[in-house]
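Of the protein chains in this complex, one is absent; all others appear in place.
Then we have chain A:
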Amino acid sequence: MKKKLLIVLGFVILLAGCNDRIELEQQSYVIAIGIDNTDQKGVYAFTYQIANPEVGSSAIQSGPDEPPTEIVTVNGADILTATYTANSFVSKKITLDHTRIIIASEEAARSEDFLRVIQSASRTPQIRRGVQLVISKESATDFINNNEPIMEKRPHKYYQFMLSRANQTGIIPRATLHRFFQITEGDADLFLAIYATTDQSDEKKNERGFEDQYIAGEIPQIGGSPTQFMGSAVFKEGQMIDILNGEESRIAQTLDNTLEMGDYLATIPDPLMPEYRISYEYSQKQKPSININYHKDKPTEIDVKVHFQAEIIAIPSLIGYTQNKDKQKVLEESIIQRLEEKTNTLIKKSQEEYRSDPFYWSLYIRKHFKDVKSYEKADWHKKIYPNAKINVTYYIDKLEFGKMLDDSHLDEVRD
């Protein structure tokens, strides 16, 4: 009798562990969260994109009409509380553990209160630090509703692939919440968030742009999904202040040692026939070296050396660069010159307009200080950076020409 009682008692204790038990099918997994301002201060419109786990899975046959996602919008004070409001019309418990991205409208991001609402996301353990921050030109609700992936219907895979590929090419930065908080709380540098839109109004098309000189919404596009991820939103002290285009985003990532970027293709005007453009693949095998000479009473010197490799992809002018040393020299110099020109423009813009840097360079000045107090007093983004003398030098380590030794000679073809 006593033994039986003990066994029953044992079960009581063991079963207490099931207090938090919840079945998979009782939960709705949110993949994307949208944040919009409302007319009322402190109240936001939250949009949740909930994945339908039955679509796109080989294990379960789903009905043909089932949509891959359910999108709901509710008003609320913070991300978590609003999920409970949403439960008045969503049948399952809304779980945020699998959130991939948080989308904030540009309007919300530019408002002073943006930090308040995004900070609440970090308190709950449900939202991971790896969640990426996307800023949309239109309202976040419209963005999520208009976003119609064509090939990859499953939303979590769509966002994962979309962001990781666009990030590899450098046209958007990697913008995790973790980085957002470190930079914002560090209060020295600019944070770059991903800029995207589904709004393709025709008058804003940038027909004269080249491969990366766009921001989202400007790229002339025919077919495909209406969503464009391009460029980055610049945040200063937790508030959005400007937009960088794809090219500037690439440069910012090149100069930032804490960000990783894959190889990318770009073009420059042919130095010998400027109406044609030469395409090359830019790749960086080592991180740039950043040297800061801190001077207390005169402008600080920042010396940056970037080593890169280039592979020529196309020479539409058909000029024989491949076998002519002098012409190669010209080409090398024009690539370097163009990169330096673009970089200097961005640096100048950041020094004069933003008065802070999007490269996370404040990290390199820290070793000149012994404690936080003196570091904060020296004031990187008010005193040091805007007045600094910055010198960025590009070095080309290798210039390759692909698998062709020579191009067709136009005069021989058309004789």
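Basically, a contact is a pair of C-beta atoms (placed from the backbone, for glycine too) under 8 Å apart; a residue touches a chain by one contact, two chains touch by 3 or more; residues count from 1.
In this text, contacts and distances are computed from a predicted model.
J.: Leaving aside the chains on screen, match the unshown one to its UniProt name from "Alkyl hydroperoxide reductase AhpD", "Spore germination protein (Amino acid permease)", "Biopolymer transport protein ExbD" or "Acetate CoA/acetoacetate CoA-transferase alpha subunit".
T.: "Spore germination protein (Amino acid permease)"
J.: Touching the absent chain in the whole complex: find that residue among A:K92, A:R277, A:R366 or A:K383.
T.: Of the candidates A:K92, A:R277, A:R366 or A:K383, A:R366 is in touch with the missing chain.
J.: Using the definition of touch stated at the top, determine which of A:N87, A:N145 or A:Q160 touches the missing chain.
T.: Answering carefully, the residue with contact to the hidden chain is A:Q160.
J.: May I ask you to list the residues on chain A that touch the chain which is not drawn?
T.: 13, 16-17, 19-20, 97-98, 125, 128-130, 160, 164, 178, 181-183, 185-187, 258, 363-364, 366-367, 369-375
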